[in-house]
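A single protein chain has been removed from this complex, and every other one stays in its place.
Labels for the chains are A and B, by order of writing; each one numbers its residues from 1.
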Amino acid sequence: MRHRPPRGANSAPSQRPLADTRAPDEGDGVDTSPGISDSIAKTTCYMCACRCGIDVHIKDGKVRYINGNKDHPVNRGVICGKGSSGIMQHYSPARLKKPLLRSGPRGSGEFHEIEWEEALSIATERLSAVRRTDPKKLAFFTGRDQSQSLTGWWASQFGTPNFAAHGGFCSVNMAAGGLYSIGGSFWEFGEPDWDNTRYFMLFGVAEDHDSNPIKIGLGKLKARGAKVVSINPCRTGYNAIADDWIGIRPGTDGLFVFALIHELLKAGRVDLDYLLRYTNAHVLVVQEPGAADDGLFVRDGDGNPLAWDRVTKSAVKGADPEAKPALTGSFEVGGHRCTPVFQLIADRYLDDSYAPDAVAERCGILADTIRRIAAELAHVAFEQTIELPVAWTDWAGRRHDTIKGRPVSMHAMRGISAHSNGFHTCRAIHLLQVLLGTVDVPGGFRFKPPYPRSAPPGPKPSGKTVKPMTPLDGMPLGFVCGPDDLLVDEDGTPLRIDKAYSWEAPLAAHGLMHTVIRNAWAGDPYPIDTLMMYMSNMAWNSSMNTVETIAMLTDHDQEGRYKIPFIIYSDAYYSETVPFADLVLPDTTYLERHDCISLLDRPISHADGPGDAIRHPVVEPDRDVRPFQSVLIELGARLGLPGFVRDDGSARYADYADYIVNHERTPGIGPLAGWRGKDGTAIGKGEANPDQLQRYIDNGGFWHHDFTEDQRYYKMANRSYLDFAVQMGFIPKAEPIVFQLYSEPLQRFRLAARGHGSVLPPKGERQRIETYMDPLPFWYMPCEEAVVDLQKYPLHALTQRPMHMYHSWGSQNAWLRQITSQNRLFVHHLTAAGLGLADDDWVWIESINGRVKGQIKLVDGVNESTVWTWNAIGKRRGSWGLKDDAAESNRGFLLNHIIGDQTSADAQGKRYSNSDPVTGQAAWFDLRVRIVKCAGEEAGFTEPQFERFHQPPHFQPSPDRLSFGAEFRRAREAAE
Amino acid sequence: MTCLPANTDKKLGLVIDLDTCVGCQACVTACKEWNTGGHMAPLTDIDPYGGHVDGVWFNRVHSYEHTTEMGGRTVNFPRSCLHCDTPACVTVCPTGASYKRASDGIVLIDEDKCIGCKLCSWACPYGAREFDTDVGVMKKCTLCVDRIYNDNLAEEDRVPACVAACPTSARHFGDLGDPHSAVSQLVMERGGVDLMPELGYHPTNKYLPPRAQTQRAASVPAKALEPVRAEGGFLGWVDRMLSN
Partner (left out) sequence: MHPAFSVVFFTTATGAGYGLLALLGVLGGFQVIAPDFWLGFVGLGLALGLIAAGLLSSTGHLGRPERAWRAFSQWRSSWLSREGVASVITFIPAGLFGIGWVSLGHTGGWVAIAGFLAACAAVVTVCTTGMIYASLRPIAQWHSRYTLPGYLIFSAMTGSVLLNALLQAFGAASMAVLAFSLLTTLAGWGWKLATWRYNDRLEIPTTANTATGLAGGTVRSLEWPHTEENYLLKEMGFRIARKHSARLRQITQLLAFALPVLLLAATFALPWPFAAIFSVLAVMVQFAGMLVERWLFFAEAKHTVTLYYGR
């Protein structure tokens, strides 16, 4: 039985206070009970994307101390290196102070300060003209913010389809790979069953996502003696503590997974019962090459996919719980030749090309290791099954006395997503999980609500028609089910500035923020008027090909006007992107604002129940800054966007806090799910509750609902859970979610490439669509690698996120930057020896896109054909409040300079975004390089170098000395 | 008084699990954050935004590559004061600023007595002493003496900041002088070791080695996979399974 765990994660007997915490009588005059704070405010951290609960101790109006909130479902009292350094972020010298209007050339950093009224008037006037003429000429792209349900809705109300957040260069491969396969995904939207798993496989995880939950989980695995297997070219961080480190060659994870699948299939070690119950393994697929429905499911008149009943020898509804479906064979149904999905899977992956011996060398893994891992997976999944003594009922009403589980779990992130083959690799991992019967079972990988949803979930992206002064008919981002849902015109030209949902990136569920600057600069597919961005460092570490991106931001047309006419940017800090804005709207720090971490967006749910959270101001801003979301809401009102004004034209919401409480996306469903209804007793759906924020504050800044015991597993088919999910508005109907091992939407694109259907790809795109829109996962060499001369560029180059940094933010933090202020290029010592390189040498790292200079560090724990460095340590001089001699801008380097934002020209001379051809996910990790020792006089400093930014008005030089905390001690001693 | 107590009532200290530490730096900054406003406040940072940044930190995490005939492993290694039983950093102190508490064994510095001669840092083999050039005195880990007995904290929070923060549960706290304490038991079970035992400082803090070296690694007694019986190969197997 599940017991409520003790308060806080670190509550083992060896982590508790002394049995007697009375101070001993030492007589040394030490004050063992100093006062700490005047008050404690509980809010949500924002030192990275994990959204942990924090207790902020306030002393004399200053932040004295921040620790983890023990009750919070995400971090349960622990806090990471960044979280504890929040003080230094909050008091960063790089904080913007007032709205800025550009006064010098774009990119110089010359600004003058203006009042908010002027700033808002400028923005309103500009955007109002855009909205009156052609709303799509506003491109609104936000970065790593956590308010996408607001920003997306704002864009929709404005009437522009050109909206996305940073997901396109972050995680869309995994999101789409999961959502199109199992209706949920890795990243932070699911988690291993840490309490029950016995075998955990970790693929290329970014250590700044879901980081405390994963760390807490790893601690549990270690305490229980479960086996940890990591598949990662680099042996640092989580990989350092793995029992088995598989130092795979980057981009070959898919091959490795297929070899595991091959072994499991060959040995008959797959969970057929699970496949029949929860997947489309038995669904019949038309097998008639050349036909317009070739490869689609055989369906009945109502559109239900059919299966072949082995007993009645007839086609039956795939979802019929009484059926005895065949998994193999070839049948004729309604005049169609067809075969079950599973037959196609077996045919493909039993092929010798996926045998361990066939992939070993390409993966850089011994075939015996692959066979051993496959055997271990099978052993744990099938010999160490677990059963929780909890009865549950499935969607069809079948009662189960226990919850059965196969304690193999997997987790994956960036190592998969940042390759152009990541979508299919992600699907391959899901396929492996499902074949073993380990998704949402005890010991397996679990969904966090509101997932699972149907695969793919609705709704579709909006933006086919864009009209002046008219909102879109839905949200800009969504999920396509076939060519008909694409946002392209009759010629196949993209309708969105980022070319999302076009033939170049059909399943671009998160948009392609990384293409916006180039496309806007090139006027491809059309020029825009205003680029509005929030919190994304697009002139530096968030863009590929930084040097050219900077040039595009500052490029002029023949009349001397900027090619990207107007840039509005909001950020709290003086990043490398601020100087490229024409109008800067200064944001607050995370301790000065309201936010909601919403179920409509990226909630704080746990596999055992949904949750959401807020931020609320715990200290007052000491500068003339405003939270961006409130500014956006005010802009909405000034522009008269329908959702943001009342009938009389007055502003509907006073600010973001007002919106959080009173906005309803659909009747009864708002940004926050907790304490809804007039009296605050409803969850999920209910009237707005004017007291809602206070209820959150009283509860420590979050709301969390615990599932009943019988709702916690098999959520894709668990009646009690499905009913609850409908009640909460997670899913429209209490129908089972069927895992799509074979993806029919992908096949629809393939059919279009073969000339079937009404929306057809341009001729030049057809081969690409045919190749990549394979309804079953497959492996292909990452796109850039496939065309680069591998003899000339023999090494893979990667970045990893340091656990103590969040992208570029950490370097302005006096504490965090001490940990890493210079990034080295880590090179395997054998590789270095072959190149005649010694530890600490300075080298040129060269790719087909350019070269960057850095210093190397020799290591053993890395794949021999891979070099890597810490992400986003290199900084541009004049940014982030750093001094000119800071290591970040003199010795640290940014790998982005040599990552192309486009692929090499294909046979037709066409260049695509350097992205996954299915989802448009930026392919950061496809990079191939060579390293060359630099000349003696070149050593010691990084290149390329960039002009130093001017400092904004009234910026004080950063201090030479920090004695933070001395004031608290003085106050304590004065009080004594 | 820099003479050592003959024995201490308790031996409070930390146990650090090198098998579980992922090197996330959580303990490092949690320590910095607490202590920069705590008993030894501030933990000064010199040139905090420049090229020669150098701050006072009581806890630092190294990483190493440990290579043996059994293979290689990356080891993250937090390093802080070990609150030794026979700490020469105390006995060398000429002023009585350094001392070891008789009650709980915590090694502390009385800042008001410290002349900043730095000899204690020379005497400490572990690099646990941190000189604050701005104030001119030596500082060091206090084992959060201002937390573990602090009436202003909830009882459950009265543990060192690093232990409270650690996300992987790699840090433990307790009385290592009591063989029945949970930390002592943990050290016994996991074969916890002293650092530089040959120097005879008798550190209180213990380190639990990575389990790869202690043969504690989780093993999966899996037999090699065999292809399914010949008739019809895998698909035949599927049919047989479904017919059963």
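Assorted remarks:
Convention: contacts are C-beta pairs under 8 Å (C-beta built on N, C-alpha and C of every residue); 3 or more make two chains touch, one makes a residue touch a chain.
Here the structure is a predicted model, which means the values were calculated and not measured.
When the omitted chain is restored, the residue from B:Trp57, B:Tyr149 or B:Phe173 that touches it is B:Trp57. Checked against the full complex, the one of B:Cys114, B:Ile148, B:Leu186 or B:Val220 touching the unshown chain is B:Cys114.
Screening B:Glu65, B:Asp178 or B:Asp239 for touch with the missing chain picks out B:Glu65.
Considering the whole complex, the residue from B:Val28, B:Ala41, B:Val183 or B:Ala222 that touches the absent chain is B:Val28.
Interface note for the absent chain: among B:Val137, B:Leu153 or B:Ala170, the touching residue is B:Val137. In the full complex, the hidden chain is touched by chain A at residues 236, 818-822, 857, 859-861, 887. The missing chain lies against chain B, touching residues 1-4, 18, 28, 51-57, 60-69, 74-75, 77, 79, 88, 90-97, 113-119, 121-127, 130-133, 135-138, 193-201, 207, 209-210, 213.
One rule holds in what follows: only the chains that are shown with their structure count from here on.
Chain geometry summary: the mean Cα position of chain A and that of chain B are 33 Å apart. Against chain B, the residues of chain A that register as touching in their complex are 7-18, 21-26, 28-36, 59, 64-68, 70, 75, 77-85, 87, 93, 199, 207, 211-212, 215-216, 218-220, 222-223, 225-228, 235-241, 243, 245, 263-269, 272, 310, 324, 326-328, 342-343, 346, 350, 371-372, 374-376, 378-380, 803-804, 812, 814-819, 821, 859-861, 881-883, 885-887, 890, 958-966, 968-969.
By the touch rule above, chain B contacts chain A in their complex via residues 9-10, 12, 15, 17, 19-26, 28-30, 32-39, 41-55, 57, 63, 65, 67, 72-76, 99, 101-104, 108, 110, 134, 145-146, 148-153, 155-159, 161, 163-175, 181-183, 185-186, 210-212, 216-228, 233-235, 237-239, 241-243.
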